[in-house]
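Here the complex is missing one protein chain, while the rest keep their positions.
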Amino acid sequence: MKRILVLVEHRDDELEQVSFELLGEATRLAAAENGEVLALVLGSGVHQFAPELARHGAQKTLLADDPSLTHYDPNIWLATIAQLCEQQAPDLLLLPATSSGNDLAARLAVAKNWPLALRCSRVRTTEYGTIETARPLYDGKLQEWTKGVCPGPYLVTVAPGVLGVRPSITEVPVVTAPVEVILPEDPRVRVTGFIPADPDHLDLTEADVIIAAGRGLGGEENVRMVKELAVLLGGAVASTRVVVDLGWLGRETQVGQTGSRVRPRLYVACGISGATQHTVGMKESAAVIAINTDPAAPIFKIADLALNGDVGELLPAIIEGCHGRSRPP
Amino acid sequence: MADLDVFVCTRPMAVIESSPRIRDDGMALDPSCSRWIVDADNAYALEAALQLREQGAVARVVCISAGPVEYDLALTWCLAAGADRVLRVDLPTAGALDARATGVLLAGAVRRAGGSLVIMAQRSGDEQNALVAPAMAADLGAGYLDNAVDVRVEAGEVRIQRRIERGHRQLWAADLPAVVAVAPGANRPRYVSVAGMSLARQGTIEILTSTDPDKLPRLSERVSLVTGRQRTRAVSVPAASASAAERMQAIMGTASKGAGPTMLRGSKEELADHAVAFMQDRGILRPGPD
Partner (left out) sequence: MESAGREILGNIPASQQALFYLLAWLSLAVFSFGIAMRARLWLRGRARPLLPGGKPGTRLLSFITGTLAQRRVRATATGHAHIAIFWGFLVLFVGTNLVLLEHETPLSFLHGLFYLLFSLVLDLFGLLMLAGVWVAARRRYHAREVSDRVRGYGPALTILALLGLGGFALEGLRMALLGSLWFDFSPVGAIIARGLALLQPDQATLGAWHLYAWWLHALVAFGFIAYLPFGRLLHAITIPLHILVTEPKPGGMLSTPFLLDEIESGDRTRATPCVAADLHWTQLLALDACTECGLCDDACPALAVGRPLSPRRTVVELRQVLDQGAHALDKSPLADAVSPADAWSCTTCGACADVCPASIRPAELLVDVRRALVLNNRVATGADTTLTNLLETGNPFGFDPGKRMAWAADLAADSKPVILSTEQGAEANCELLLWVGCWGAFDERSQKVTRSLATLLARAGVDYAVLGTEERCTGDPARRLGEEGLFQQLATANIDTLQHHGIKKIVSACPHCVNSLGNEYRDFGADFEVLHHSQYIDQLVADGRLDWQPGNVDNSERTVTFHDPCYLGRLNHVYDPPRRLLSALPATNTTEMAATRQTSQCCGAGGANAWFDIGVGGRMNAARYEQAAATGAQSVATGCPFCLAMLEEAASATGETDGPSVEDLAELVEASTVRGKNSGSGQA
């Protein structure tokens, strides 16, 4: 491919890991024809990202820097990027499969009649130079290869964590160029506001990370350690029915047979025995860390990491280990 | 409340076994995989529409689908859940059209039925491209509202809360006509009883004929369909007798076949290190200073 454009994802003044993954993939794909890899950043105060993007493979960073770009706005993004793509004519536009990336890619595809593949796992070029993309169907049980049938940049979104980050290069020139921001008049969709999440009341069913408090914590005063770890990891606090009955946490935190069913990326069970009434609520978790002093506790049967220790001692140690390495809350 | 109908685009999904069979030409599922259901993602959309009706924001809930007669049994579920009407645009087979074409087809049917409000799933359970909604919106000249977890309709305006990462919400609005994609987990779809399903089978599904499907615009086309690799989730944890360094290395290595973890014991620092390494491997934590 001759030119690949990568849309960069950032949040709270930090670049998201997926941006590096996409740049790495773009570098790999462009290597065969010595193609150009461009990074595209839309936001406010984004000049600071250029050096890091360059280190991860952006030969040029296109910056659209404007206060109106603080939050994702489909009208502005669509108009700006459509014009940019008309000008730059990339073969491939790689976007993160995030809420804004997927939304933008779909709008762009429909507006410009460009081929689109959402949530891809692989991209390849055939010997004829056609781009083909692979997507998982049915949670990965099937895989579908598709190709575009319309001319234009191929729009591909890839989910975070699929591609993996390649090592960065240290000595690299930083080249940037500005991008004209287009603010459409009379937008069809109006962005009217923003509600930030309340870190004390994250929805259990939406949380990526859940720290759950069990009887083994010993007392209500130890629950604050659970809360501290949750806030540190940007996660939510859960509990067992016994803990709710004891009054340490409210009923809305209860996970289990008569509480919520949750499917986080990570579930940390602190001092929980793992009776059926609780595990039915969290057995769908992608990964489970269990901490309990009783080696025969049933929770260990479903844990991915089994730590046989005192949760009162372990939690402070874990909290200390997480400091400075977590996502900002 | 105006005499407003809400159209819910519903796409039944084929249920496949853990080892699905591909057709000989490698382009589609073997026809024997033909049990269709209306899955959870579509249920969120229908539930949002039913709640709008209960609030009095819309008058009727009309489910609309494009596909073959095999869809009908699954579409009965919509009647059982409380839809006022169920329409199906008849197509000879499932999956013949890509998402863009489907969107245009359905948009035409909605337009002929006089609809101006469309709700559908953000994505379908078999992970078709989430393109039908924006395609419909473009064809109807409608505003497209994406990933909604809360939908309000009032005085010709649709307002949504849009879910983005980290639990934040954006507020979007559009005047009718509008197409809304409902996010998974936006609500709690109502349970439909077995007897309710049986009774619904006595209802009717209205069949509509389609414009020539071959004339519809497409953006992409399938090259092949293969079985995928399942991602295993369990991480093997080595014996407690190994050194701390060995253990950490093993944790960060590749996944095992899920034989269950070995119990880890040690000092609180050692155990905490295991936990932190585990979380880093999962992308919950950034890499620490090495």
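Going in written order, the chains are labelled A and B, and every chain counts its residues from 1.
Here is the rule we use: contacts are C-beta pairs under 8 Å (C-beta built on N, C-alpha and C of every residue); 3 or more make two chains touch, one makes a residue touch a chain.
Predicted, not measured: the structure shown is a model, and the values here were computed from it.
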item	value
Touch with the omitted chain, as defined above, among A:R28, A:R166 or A:R261	A:R261
Candidate in contact with the missing chain, chosen from A:V189, A:V242 or A:V268	A:V242
Residue ranges of subunit B at the interface with the undisplayed chain	80-82, 188, 190-199, 201-202
Residues of subunit A (touch criterion as defined above) contacting the omitted chain	215, 241-242, 245-246, 251, 254, 257-259, 261, 274-277, 280, 298
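Keep in mind that, in the parts below, only the chains that are shown with their structure count from here on.
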item	value
Cα-centroid distance, subunit A relative to subunit B, in whole angstrom	18
Residue ranges of subunit A in contact with subunit B within the complex	11, 17, 71-72, 74, 98-100, 102-103, 106-107, 109-111, 113-119, 132, 135-150, 160-161, 188-197, 202-203, 205-209, 233-234, 265-266, 268, 286-287, 289, 291, 295, 300-301, 303-310, 313-314, 317-318, 320-322, 324-327
Footprint of subunit A on subunit B - complex, ascending	16, 18, 20, 22, 29, 100, 103, 123, 125-127, 129-131, 133-135, 137-138, 142-147, 159, 161-174, 185, 217-231, 233-235, 237, 251, 260-266, 268-269, 271-276, 278-280, 282-288
